[in-house]
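One protein chain omitted, others in place.
As written, the chains take the letters A, B and C, and residue 1 is the first residue of each chain.
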Amino acid sequence: MGGTWLLWFVPLLPLFGAAACGLIHFATLAARKHDANAKGPSGLAPVVACAAILGSLLLSIAAFKQLAGLPADARVIESAVWPWIHVGSLQLDISLVVDPLSAVMLMVVTGVGFLIHVYSAGYMKGDPGYAKFFAYLNLFVFSMLMLVLSSSLIGLFVGWEGVGLCSYLLIGFWYEKGWPAEAGQKAFVFNRVGDASFLIGSFILIKLFGTLDLSDINAAVAGVSADPEKAWWLTVGALCLFGGCTGKSAQIPLFTWLPDAMAGPTPVSALIHAATMVTAGVYLVVRMNPVFAFDPTVLTVIGTIGALTALVGGTSAIFQRDIKKVLAYSTVSQLGYMFLGLGSGAFAAAIFHLVTHAFFKGLLFLGAGSVIHGMHDEQDMHKMGGLRRHMPKTFVTFLAGAAALSGLPLLSGFFSKDEILAHTFAHGGFYFVLWGIGIVTAAVTAYYTWRMVALTFFGKERFDHHHVHPHESPALMWVPLAVLAVLSVFGGALGLPPVFHVVHVLEHWLEPVTAPGKALLAAHGTHELSHAMEWALLGLGAAIALGFAHFGFRTYVKGVERDESVQRNRPALADFLVGAWKIDAQYYAKIVYPSKLVAFVTAVIVDQFAIDGLVNGAGGLATATGNRLKLLVDGSLKSYALWIGAGAVLLALLWMFV
Amino acid sequence: MNVPSEHLLFLAAGLFAIGVLGFLIRRNVIIVLMCIELMLNAANLTFLAASRQHSTPQVANLDGAVFSIFVILVAACEAAVGLALIIALFRLKQTVEADSLSEMKG
Amino acid sequence: MAEILFYVLSAAALLFGLGVVLAKSPMMSVLSLLGSFFCLAVIYLLAGFQFLAAAQILVYAGAILVLFLFVIMLLNLGELGAIAERSNSFLDSTAARIGAVIAVGMGVVGLAAASRAAFQPVRVEPGKGLDGLEAIATELFGRYSLAFEAASILLLATMVAVIALAKRQRRGLKNGGRA
Partner (left out) sequence: MDQLTLITFLPLVGALLVLLTPASQEKVLRAIALVTTLVVAVLGVRLYLQFDGASAALQCAVDKPWFVLPGSAIAVRYKLGVDGLSILMVVLTAVLMPTVILSTWGHIHKRVKEFMVWMLVMQTGMLGVFLATDLVLFYFFWEVSLIPLYFMVGIWGGERRLYATIKFFLYTLAGSLVMLVAVIALIYHFRTADIETLCAQAGSLELTKQLWLFAGFALAFSIKVPLLPFHTWLADAHTEAPTSGSVVLAGVLLKMGTYGLLRFGVDMFPAASLELAPLFMALGAVGIVYGAFLAMAQTDVKRLVACSSVSHLGYVVLGMFALTRAGLSGSILQMVNHGISTGLLFLLIGMIYERRHTRALDQFGGIASTMPIFAFFLVFTVLSSAALPGLNGFVGEYLILLGAFQAKPLWAIIGVLGVIFGAVYLLVATRRVLFGPVTHEENKHLEDLNVREIGLMLPMVVLAVWIGFQPTPFLDQSRGSLDRVMKKIELARGAQSAALEVQPLTTEEVVR
């Protein structure tokens, strides 16, 4: 595909789409100024938006085909370079590169993105900000593509922050309601904390390598091991970059914004908080695998944080009442899995889980969206039940997604999750603990997934009938569901475990990208699993998934008694879990409130009173002394004479003795 | 007379001190004026002492003398104006008490 | 012999000075002031300044003192006790006391300064007049001619001022007859 300018069109098409939809939105506003409910050209917006995404999808497929054609070791397509910041010896440019890793991400972003665009054409129909929504969605896809395709860290950062901005705009889409705006602001601030650490990481890389071009950095990492001081800086740099990932991919310290992000429209949650944006962190670690693999402690840190996040996410999803909150915590948990995979050096497995997760989590979110759409914006599972009769198509696709998520055998989720657990187990040593956490989380995942399915689609109908008439979603919405369902079921084919004696498609495809990282890891000892052990792990995984799925389904198929009983006799535990281990409350108590206090103190006490006081004080001092001196002039001759006399004596003395 | 100059200056200092004493203590403005005359005389004496000191039999240094002439002149003017003020003051306030004049309070 | 006369006269001058300050009635003060002027005049003579002695007598004693007398008579302040000081001693108010202290301080400073100055012995023989008229005249109209003319203007200004100040404003005149 020539490569020079054509590649630029992949991200630029959505950008033009966004601009077009923006204009359409302002046109509708102008039209609406005349008569209130004028439609204006907003109907045009979805068509423009979907066309733009379709365009970049086709271009991506073409790029993918051209990439596949190239020989294995030379699979890179470069684009023309946009000179951005040139200062002295520092050259920061933006150029796009398609290599196996970014090709996969390209397919996910544009593919799932396109499906979600089609879905939201139906879901958002009738919303006053219809065109604005598509403008933001296209802008998001543009930023995500910039992130995925850029060949330098600075270009990646442009996409990184652009994505954060779009999630802020989209979460706060229904700002009239008030709390979505707060959720959007919270998301942006959390991202900004991550970006700050990302910035420091980029400074360290410039300090070490003098450039931000990813391929140059990956190549130069090997040379660092000689100089211990540089090695220390590289480790710190890697951890800072990982700090950025935790912000973006909602890992332990910075994950509490994701559940609140559910305030945005459901397609947003599907696209941004399931399929694309949150995976940016995983993509970054895989893209710069030599930098992270250089120091084993960095991988251990990543693995531990991943495992802990998985545990916290999973357990918090158990007693959630809001269907989207369940899925949000589940996303946090699955992202934890991916980082666990990265931690144990299984870069290909993490990407594999990323891809399958995009499919089934996107599907579940869209399914939940169609349920909510049908139930007139009702999100509380305790007010649903028995919807399988009203929404058969949504029910079937939702079932497929839930099966894949809970890791039922032969489905995509099963293969990708167990591959990660297998690699963690193979790593041995401390990783056994992480593996244990992984297994427990797998069980919990199965439990809460099937609790959700049971509460929503089975049992008696807990909504009052004359207000709510659940109905099946229009074709525009369930067709994407069907496509995603197919992908979730058969997605496993991308990475069948070695024990099946069939090539692991994804691992082979990503070989050139992950090779340098694997080589560095091999230096610290390779880990192999005997076939018998692999079978055992597969069996264990299947057993746990099936067992807990059945257990979850059985307890909740009758209704919500189990929830109420737990709420009654163990309220502390229920509250603790629903509140995601009270981490968010801690943040508010330990960080937000004190910072408000500090702000108040600096503004009023330090600034107003101390510094300003000094300034005004100087003025006050002048007037005070002036008043006191005024009293001397009291009009009586005698005192004047005295002062003259005293002055004369003083001067004489002074003259005498000085 | 070959009195050393210091003695002349002692006398001048004494007179000056007395003048200041009167100037500060007395409440009657006329007395105050007189004390000022006294002080001026003391100054005159100092001038003459200096002039005498620096004169030689051949060349008489008369700067001091000329100065004292001018001092006398100034004293005269000052006394005239002072007394005129007193008259105006007396007509206004029927008193020559120094303390009664305090309208110019700050 | 002249030295003794000088010391006697200086003592007298000091006493008369005190008299001016401490006298009860203004009349007594004026007279003691006159006395001190005479003593000083004679001292000038002894020091060899005949012209100045004459000037002292003529201008000071003759003109200024007479002026004082006129004012005292005019405002009939002469009687004893007419405007007697309210309290017998002058050192009642704190201000007075401070004044006294300052005066004494001034005196001490003067004495100290005088004693410190290292004067060579005076080279003028007694009896020979220092300021002969013609010497004074050449000085006055030579080097100090400018000062002399300025002095004349000063006198003129004083006269105008005095007249303006002391002229009795007849009531009902053009500017509303202020007092």
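As a working rule, a contact is a pair of C-beta atoms (placed from the backbone, for glycine too) under 8 Å apart; a residue touches a chain by one contact, two chains touch by 3 or more.
Everything numeric here is computed off the predicted structure, so don't read it as measured data.
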Which displayed chains the unshown chain touches: A
Of A:I200, A:V396 or A:A515, the one touching the omitted chain in the full complex: A:I200
Residue among A:L54, A:V158 or A:I439 touching the omitted chain: A:V158
Sole contact to the chain not displayed, among A:K65, A:H86 or A:R570: A:H86
Which of A:H376, A:R554 or A:K596 contacts the chain that the document leaves out: A:K596
Positions on chain A where the hidden chain makes contact: 26, 29, 83-90, 154, 157-158, 160-162, 165, 168, 172, 175-178, 181-182, 185, 188-189, 192-193, 195-196, 199-200, 203-204, 206-207, 210, 595-596, 598-600, 602-604, 607, 611-612, 615-616, 619
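We adopt the following convention: only the chains that are shown with their structure count from here on.
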Whole-Å gap between the CA centroids of chain B and chain C: 5
Of all residues in chain B, the ones touching two or more other chains: 20, 23-24, 27
Two or more partner chains touched - positions in chain C: 95, 98-99, 102-103, 106, 109, 113
Residues of chain B touching chain A in the complex: 20, 23-24, 27, 98-99, 101-106
Of chain C, residues touching chain B in the complex: 2-3, 5-7, 10, 13-14, 17-18, 20-21, 23, 26, 29-30, 33, 36-37, 40, 43-44, 46-49, 51-52, 55-56, 59-60, 63-64, 67-68, 70-72, 74-75, 77, 83, 85, 90-91, 95-96, 98-100, 102-104, 106-107, 109-111, 113-115, 117, 119-126, 128, 130-132, 135-136, 139-140, 144, 147, 151, 154-155, 157-159, 161-162, 165-166, 168, 179
Residue ranges of chain A in contact with chain C within the complex: 638-639, 641-642, 645-646, 648-649, 652-653, 656
